[in-house]
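Sharing a structure below in C-alpha cells format, with a few things to ask.
Note that this is a trimmed complex: some chains were dropped, and none of the rest were shifted.
Think of it as A and B in the order they're written, each chain with its own count starting at 1.
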Amino acid sequence: MDLVIANGTVVTATETYRADVGVADGKIVQIGGAMPSDVPRLDATDRYVVPGGVDPHTHFDGRSQGTSNADDWLSGTTAAACGGTTAVVDMCFPERGGTLRAGVDEWHRRADGKAIVDYGFHVTVLDESAAVAAEIPSVPDLGVSTLKLFMAYRGSTMVSDATLYRALRLSVERGLLCLVHAENGDAVDLRARELVAAGKTAPKYHAVARPPRVEAEATARAVALAELAGAPLYVVHVSCAEALEEIERGRARGVEVYAETCPQYLFCSADDLDRPNFEGAKYVCSPALRERWQQDVLWGALRDGRVQVVASDHSAYNFGQPDHKPRGRDDFTKIPNGVPGAEERMTLVYQGVVQGKLSLSRWVEVVATNPARIHGLAPRKGTIAVGADADLVLWDPSARWTLTQPALHHKVDYTAYEGLVVQGAPDVVLSRGEVIVRGRQPVAKAGRGRFLRRQSRPVPTPVGA
Amino acid sequence: MDLVIANGTVVTATETYRADVGVADGKIVQIGGAMPSDVPRLDATDRYVVPGGVDPHTHFDGRSQGTSNADDWLSGTTAAACGGTTAVVDMCFPERGGTLRAGVDEWHRRADGKAIVDYGFHVTVLDESAAVAAEIPSVPDLGVSTLKLFMAYRGSTMVSDATLYRALRLSVERGLLCLVHAENGDAVDLRARELVAAGKTAPKYHAVARPPRVEAEATARAVALAELAGAPLYVVHVSCAEALEEIERGRARGVEVYAETCPQYLFCSADDLDRPNFEGAKYVCSPALRERWQQDVLWGALRDGRVQVVASDHSAYNFGQPDHKPRGRDDFTKIPNGVPGAEERMTLVYQGVVQGKLSLSRWVEVVATNPARIHGLAPRKGTIAVGADADLVLWDPSARWTLTQPALHHKVDYTAYEGLVVQGAPDVVLSRGEVIVRGRQPVAKAGRGRFLRRQSRPVPTPVGA
C-alpha cells in the first residue's frame, strides 16, 4: 500500500460514512479496516473524501475563426484540477474534409505533455461526407465512445437531420452515445440577422436571437430522431424548462435520454448579458442564459434525477483580447461563444448542498459519478470503490471563500462569478494516488495526465462470463 | 473481525467491483485490502455480493374483515429473507378511535418474537379525528418516519382531502414522509356497484371497476395537495403510465414525489384476472393489473429513475381458505385484495438485469438502496459501505430455477408467478453478519429481527456540525 487517506468522511453517490481509504499503485485497494502502519498517511480530519470530479464537456485549445481558446491543455486541466476535477472529456473537432481519426490524432498532440489530469475525447461529426459516416463504426477503436453533433451554428458546425439520424443509427450498432447541441440553427441565424439589421447589436440580443423555444424545438427533434433510430441520446447544456420538458416527454415514450446542464445556467441569467461596458459579452454562450426562474427548475431537476450531469462547457475567450470577446463589440453575433467554468464547477454545484437543494450524495453523483458512468469511464473514475482509480478530493466543507479571478488558475482573463462568496472548497486533490493540488494550488507536473480509452455502452453480462 | 466475505463481486447502487468484505459486530468494517487471516470466511466465488433487499411495503399479520393475512411475521419475514430481503417496513393499521401509538404498540406485539429480519412500521392515518391529527407530530418519537394515507376504499380506510392535506402539512414540520394509496375511492365504489348490479361479478371486473384513470386522478390530486402543502410525497404501487405521467408533471412543477411499483405490475396483467376457475382471484389487488404494454412503461421508468422503488405490497390471502379469496366467488368486490411477493420480489426484478432492461447497479438501487434512503434506513441498510449493517446477499447469477409454490416459504397457498422460469437466486443471506438463509433455505431463529427506529428526513449539515 502506498498511501492511506485517514480520518475522513467518505462521500459517494450512494452514501456517506467514516472510513480510511487505502491506495496502492494509483488505485483504491481498501476501504475501512486496519491499514498497514508503515504507509504514508494523508490526514482528512474534517474533510469529505469525495471522488475526483469528472467534467465531460470542455473546450481546451480549440482553434477556430482565426484564433484559439484562452486555455490550452495545461492551463485548462490545471484549472480543472484546482477545482477538484480529475478527469475531463474534451470536444475534439476534426478538420472538415479530414478523417475523424486525424482529428483525434491532432487532439492527442494538443493534450500530450500538457494535461495534468486524465482525459478523453468526444469526436465531433461536422462533416456530412459519406467518408465520415463510413468512419463512425471504427470510432470505438480510437478509445472514443461518444459522438458530438451540432444542430446549431448554421453554415459552420450544424449538421442536417439526415446526418444526425444516420449517426444515431450507427451509434446503436457500435455502442456509441450521441451528444447533441440542441438549438435550431436556421432560426437562430435568421433571428440574429434581423436583430443586427435593426441595429440591435448589444450582447443582450444574443438571448433574444436564441430564446428557449429555439432550444426546445431542437431538443424535441433530437429526441424524436433518437426514438426513430432506437438510439440513446445525451443532450448537452440544457438551459431551460422548455427543453427539459421535451426530454421528459421522450423518456415517457421510452427513449433513453440524458440531460446535462452547466453552472452558468444554475447561477447566471439573461440579466448578466445586459451588464454595462460590454461586460455582458463575458456571458455570451449558447444556449443563451435564461430568465432567473429557470435556475430553480434546473436545481429541482438535478435533485430528482431528471438532469443527470453538470458539466462546465468551459470555453474560454478573453475579455481583453481584441480577437476574442471584443470582436463582437458592434455585433453580438461576432462575440465568440463561451464561459469558463472548469475550476468553478464543483464548488458552484456544492452551493446546492449548502443551500439544501441537493444531498451530498447527489452532488457527487452529478459532478463525478454520473458523468463517469454515462461517458464510459466507470468504474475507473467517478466513485470511491475498491479497484477504482484513486482520484480523490479532500473537500473542506467549512471553507468560506470568494470566487475571484486571482483565486483561479485558468488563463482566461475573467470569471463569470467574480465576487461570489462560496462555502466549501477542494483542499487536496489526488489523481491516481498522486497529490496534484494542495491548498487549492497545483503541485502537478505538466503532461502527467493520461488518455482514457473509454468503454462503449455496457451490455449486462453474468458474473462468470 | 468476525467474518470475511471472500472472493465475491460487490455490487452497489453505484458500482460493481471485486473485493472482500470484512464484518465485525454485525457491521461492515472493511472493504478490500488484507483481511485478518484468523477470521471465518464465507466464500463468494462466482457470486455477486449485494446489499440485503429492503421491502418498504408489506402487510404481515394484518387483520380485518373478520379474518387475518395468511402470513404472519414469522412466515412473512422468512419468505422475505429467503428472497434476499433483510429489512421490511410494514403497514401498521391503528384501530379506528384508538391512538397511533396504540397501533404501533400492537404491531410491536405482532412482530415481536417472530420476525427474522429487521423491520419498521409505517403508521396509517385512518381516522379523521382531531385527536389523531394532534398525535401526528409525535410520530417520529415512535421511531416511525412515514405516514400512510388511503384515497381508496370508501367507507373503510379512505380519508378526505382535508385529512390528507393536513397530514402533508404536519409532515413538513416533522420531517415525515406521507405515503398515499392513490385511487379515487368514490368512483371505484360506484363503478363496482354498477358492475355487480349488472351481474358482472367475476374477478376480471375488478379491473373494470378501477381503470387507470381512477388511479391517475387520485395521483394527480395527491401531487397537487403535496404541492400546495409544500410537502414531499411517496406514491405506493404505481401501476400505469397514466399515474406516472401525473407524478412526472408534479416533478416538473418542483414537487418532490417518489414512485414505487410492485412486481405484479411488472409481470402480470389484466389478462390474469380472467384466468378460469376463479383463479383470477389470485390476481386481485389494487390498483388493478393493467394491460400488458404498461409493463414496458414501468420497466423504462425504473431504468431511468422515474420510478425509484420496487416493493412487494405482500398481502397474502389463501386461494383455498373459505374466508379469504373464495369470499368473492359471486361478487368480485368481496375478494380480499392482495398478491404475495415478499420472496419473489428481488428475483423478479433481477430478470430485468437478465433481459438487459436494468443495469446491475440499478437493480440494487430499486430493491435495496432507494427504499432504505427514502424510508429513513440509510446508511444502515440498503448498501455496502463501511459502517453499514452487514445485511448481505450472495447472489448466484447463474442459478436457473422455477418459481413454484413448493419452492417458496410464505404460508399463503399460491404464488402469482407459478411456473415462471427465472435466472439468478439469493444463495446465502446475512443479516447483521449472521447467516439467516443458506441455499435458499431459512436457518434463522424466529424473533431475531429487530425493530428499526427510522430517521426522519435528513437536512444537510456540514461535516463538523
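Keep this in mind: contacts are C-beta pairs under 8 Å (C-beta built on N, C-alpha and C of every residue); 3 or more make two chains touch, one makes a residue touch a chain.
Not measured: the values here are computed from a predicted model.
Novice: Could you tell me how many identical protein chains the full complex contains, when just 2 are shown?
Specialist: Of the complex's copies, 2 are shown; altogether there are 4.
As a convention for this text, only the chains that are shown with their structure count from here on.
Novice: For chain A superposed on chain B via Cα atoms, how large is the rotation, as a multiple of 5°?
Specialist: When the C-alpha atoms are superposed, chain A turns by 180 degrees onto chain B.
Novice: Would you mind pulling out the distance in Å between where the CA atoms of chain A average out and where those of chain B do?
Specialist: Result: the chain centres lie 37 Å from each other.
Novice: Residues of chain B touching chain A in their complex?
Specialist: 1, 9-10, 12-19, 22, 28-36, 46-48, 241, 244-245, 248, 251-252, 254, 256-257, 296-297, 300-301, 303-306, 353-354, 356, 358-360, 369, 378-379, 383, 385-388, 397-398, 458-460, 462-464
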